[in-house]
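Sharing a structure below in structure tokens format, with a few things to ask.
What you see is part of a larger complex, with each chain still in position.
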């Protein structure tokens, strides 16, 4: 899995701070914008996080290129509706040489790994035979497994990202999307530390588990975050 | 594939007509509601369609149970973001006895059909072996094919349905989601003919193909609609 921040709103923290300040200020937006020193941005965004006022976070977006993830993951991911996606199409691309994502539990067990690889090999053969028989790509793909690697571009605004992190950085999230969430978080923190420093699973970001009776019982600490970021 | 209308806003045409009328009427909403005879509803909704004013269509929703569709289809379907979905989870359900969707092009070619079935059989075996080896269901499912049948509930408002039909009833849509779109349309027309009678692919509903240079060149006629509805 590889996550690359392809593009983002320039000066995202200044944009968020300006949007927030505008609501309570008598100056014009440009003046507010011009007057925001980094220190003032920090102070102001700290207040927003403290008050739980996240709507100004919507004004900045982050576009990620995500490669080497499974179709299981992408099916889950696109359920996050406040986001935009463009994904490699199995209807139009010949998947003769598709790569796969192997789950760690499978990888760790030699018998399971062998069986997994054997079946993947069978699927690859089957797909190619169907293509050779003249079956359209969009129909031959019905054989392709969830493990099949895909590639996509995702654009999310910072508020939607915070929500994504709160659900998907959680220890109870499925392992692949959890790995994705932490990788996305790492890229986001690099370019907008004020916006994302406090982001993460609900236990960390809101100080309260959101899983109710299903809680894992092991709330994240700051140190855990550093570990995930390694 | 089976589509069942599980629930919908009662008296959907009256709700839409009332919402629309409210914008221009000096009476209270309840009076508008009470005063709408079926004839007046028909006249009023006809005007909305004629003027292209579809926002009142948002007030009514339709909930469908969809079974026997592939995961290819569901991955495409959930890209329609102005809708709500609940879907059978491959993480939590044992798919030892999964059923599949076979594309018509595969079904029509004996060699392809045999190969397709052989591979599906291999996958089924592989999935079961991984489970037997103690691999969690959420990881064994990485072997499951796009063809794997799923089941879901989908709720869409009438405006979003019109958009869905305009894209997915189109001859250029992928065959499985196109079949779904026509089946959903048929159910919707039964309970809300005034809202959906004119619905369909862009060629039919807007009188203008939306595929530009990719047009199929065979615009739908009213008779074609009857055929799809058989």
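Each chain gets a letter, A and B, in the order it is written, and its residues are counted from 1.
Criterion: a residue touches a chain if its C-beta (ideal position, glycine included) is under 8 Å from a C-beta of that chain, and two chains touch if they have at least 3 such contacts.
Treat the numbers as computed from the prediction; the structure is a model and nothing was measured.
Participant: How many copies make up the whole complex, given 2 shown?
Facilitator: Here the complete homo-oligomer in the file comprises 4 chains.
Throughout what follows, only the chains that are shown with their structure count from here on.
Participant: Where on subunit A does subunit B make contact in their complex?
Facilitator: 70-72, 74-75, 78-79, 81-82, 85, 90-91, 100-106, 109, 111-112, 115-116, 118-120, 122-123, 125-126, 129-130, 133-136, 138-139, 141-147, 174
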